[in-house]
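Missing here: one protein chain of the complex. Every other protein chain is in place.
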Amino acid sequence: MKKHNNIWLTVDTVLKVVILLAFIFPFLWMISTSLQTLEETMKFPPTILPEVPQWLNFVDAMTSGPFATYARNSLIVTISVIIIQLLVMIPAAYAFAKYEFFGKNVLFALVLIAFMIPGQLTFIPIYLMMADWGLIKTLLPQILPFMSNAFGIFLLRQYFMQIPEEIIEAARLDNANEFKIMWKIMVPMSKPALATVALFSFVSHWNDYFWPLVMTDSNEVRPLTLGISMLRETEGISNWHIIMAGNVVLVVPILIVYLFCSKQIVRAFVYSGIK
Amino acid sequence: MASIEFVNVTKEFDKKEIIKDLNLKIEDGTFTVLVGPSGCGKTTLLRMIAGIGPQTSGAVLIDGKDVTDIAPGKRGVAMVFQNYAIYPTMSVRENIEFGLKNNKVKKAERTELVESISAAVGLTDFLDRKPSTLSGGQRQRIALARAMVKKPSVFLMDEPLSNLDAKLRAQMRIDLIELHKKLGTTFVYVTHDQVEAMSMADTIVLMNQGLIQQEAPPETIYHEPSNIFVAQFIGVPPMNIDELGVGGVKFGFRPESAIGSTEAGTTPFSIRGEVVTREMLGSETLYKINYKDTSFMIKSLEDRFTVNQQVYVSVPTEKMYFFGEDGNRIPTSHPSYSSYIEALRSY
Partner (left out) sequence: MSRGKLWEKLRPYVMIGPAMIGIGLFVIYPLFYLIYLSLFKFNLMNRNMSKFVGLDNYIQILGRQDFYKSLTNTVVYTAGVVILTLALSLLIAVWLSKRTRVNAIVQAGIFTPHIISIVSVSLIWLWMMEPSLGFLNYILKGLGLPTSQWLQSSKSAMMSIIIVSVWQAIGYYTLILVAALQGVSPTIYEAAALDNASKVKVFRKITLPLISPQLFFILIIMTIGSFKVFDTVKIMTGGGPNNATNTLVYYIYSYRTTNIGYAAAAGVVLMIIIGILTIIYFRLMAKKVHYQ
């Protein structure tokens, strides 16, 4: 009986390692390729480990285009989106959670609808609007449309609603105005929810490909994702070592964030799916 | 210091009247306890004074001034909530300081106030801790300190002791009485527990279904209840009440007024019944006595009877109460009073 169990345990563990490899190996393969020479990438059977790591591949990748600009754009867009979203979302969620006002249900229904409308539907009209406003040469088309994070408003409202009314009343008796109640009491009490929303926004905007693709037509305003995806055109379709080097640059920041707050990120994503 | 006055106050929730046309004056410096069963409107009154649940119509006056349009934080009142409503993300010090900061009190003065108040309630060692690391009793003290530090002219408390265990609750009752004496400000205290009301109040306001049943000092409420509801709400176990059999009048007596004996009594009310249960409470013993198709509770300082024993129960005439058909107590000066006493003989 004992022996039988041991065999199963071994099979179980081996299978888990295989599964894990199926999801991790492609990334290891990317890193390995990024350090190979062109000749090594052209071999079949493939080279598993490069003989001498080709660190210059990264330099080649990064000098093939204005990558400093791309990286700067990615950072500016991601950070501004997060900040603006938080500033817009907190008062809205507070009002939806704690005030009664005419039209509240209809307006909140609009938030829920917005939650379901993808950018793939609205990109043509928004592009035309941005063009009319003369903003296509700026980063604003990548920032402004995301000012209202419907998922964030929804999640934060839920969170605010769980905060007991007495705490707000106590603060009112302590002569705190509504602004102070929101920033000094509600916001500190909702840190987990805010972190969830911020992380989710960070990951999705850093990674975004579709929106910058349809909103930009010059390298000055393109983010890293577009720069990397264009490596195939600038470096040639089969220069896999350079393409993978660029790819590493795009993946590493996210992986570092994931390494440090995997728990929060996992929770953020699970939340966004269930609620 | 301040008096509080409700003038023709009405409160509706979802079109349902919780309080209707209520008038009440709470004198300056008293310890007033609003007591009654849950849903009677006592907390609603307290929240009106605080301004966090304004009345639908009528006026609330503090020191003769209508405060309807004055924000909660500017009324000079402080409140201790049932679940304490401590700000969980702030340290104990920040909790106590929050109101002072909002009132733009200078830092030096603030520190001094916080230190002296926290010393008074025994929180000095915990000032820089987070409330979540403290016990229920200590959190209670934070809530109290937070109210005291503002030097309010009215102290509002909404069942502040209900989350404490029995021993701590008894201690806190004494502490609150002393605090009231020391501060001399108006205390308005809400509870559903008549023991708390009796033990702490100068004045009890007993409410039921949005109406004030009686407003009087504890002794009066106990000895001269204005109606059956008051008579039965105050006292443990509640007053025994039964039909007199004359014109819908009811009679009543408190379990502690009854005298149990093995010999027949001489008072107008004297019956012979059987002991069905016996509860030994220590200093006193409770008996349930079956008589005809009803039963009475009696409380005795001695533990003399056993279950199934036949005993005589008599009640001194001056401790008998009579209530009219409308439930109101019939005063001794009532012309038919003596006839009711006589009617007891044939009960």
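A and B are the chain letters, set down in written order, and residue numbers restart from 1 in every chain.
Just so it is clear, a contact is a pair of C-beta atoms (placed from the backbone, for glycine too) under 8 Å apart; a residue touches a chain by one contact, two chains touch by 3 or more.
The model shown is predicted, which means the values in this text are computed figures rather than measured ones.
Enquirer: Which of A:Ile136, A:Ile163, A:Ala195 or A:Ile254 sits in contact with the chain that's absent?
Expert: Result: among the candidates, A:Ile254 touches the missing chain.
Enquirer: Just to verify: which one of A:Leu139, A:Leu155, A:Leu194 or A:Ile228 makes contact with the chain not shown?
Expert: Within the whole complex, the residue contacting the unshown chain is A:Ile228.
Enquirer: On subunit A, what residues meet the omitted chain?
Expert: Within subunit A, the residues that touch the unshown chain are 13, 16, 19-20, 22-24, 26-27, 29-30, 33, 41-46, 87-89, 91-92, 94-96, 99, 101, 104, 107, 110-114, 116-118, 120-129, 144-148, 150, 153, 178, 203, 206-210, 213-214, 225, 228-229, 232, 240, 243-244, 247, 250-251, 254-255, 258, 262, 265-266, 269-270, 273-274.
The working rule: only the chains that are shown with their structure count from here on.
Enquirer: Need the CA-centroid distance for the pair subunit A / subunit B, whole Å please.
Expert: Taking the mean C-alpha position of each chain, the two centres sit 57 Å apart.
Enquirer: Any idea which subunit A residues touch subunit B in the complex?
Expert: Subunit A reaches subunit B through residues 164, 166-167, 169-177, 180, 184-185, 188-189.
Enquirer: Any idea which subunit B residues touch subunit A in the complex?
Expert: Counting only subunit B, the residues touching subunit A are 50-52, 71-74, 77-79, 81-83, 85-90, 98-99, 102-103, 146, 150.
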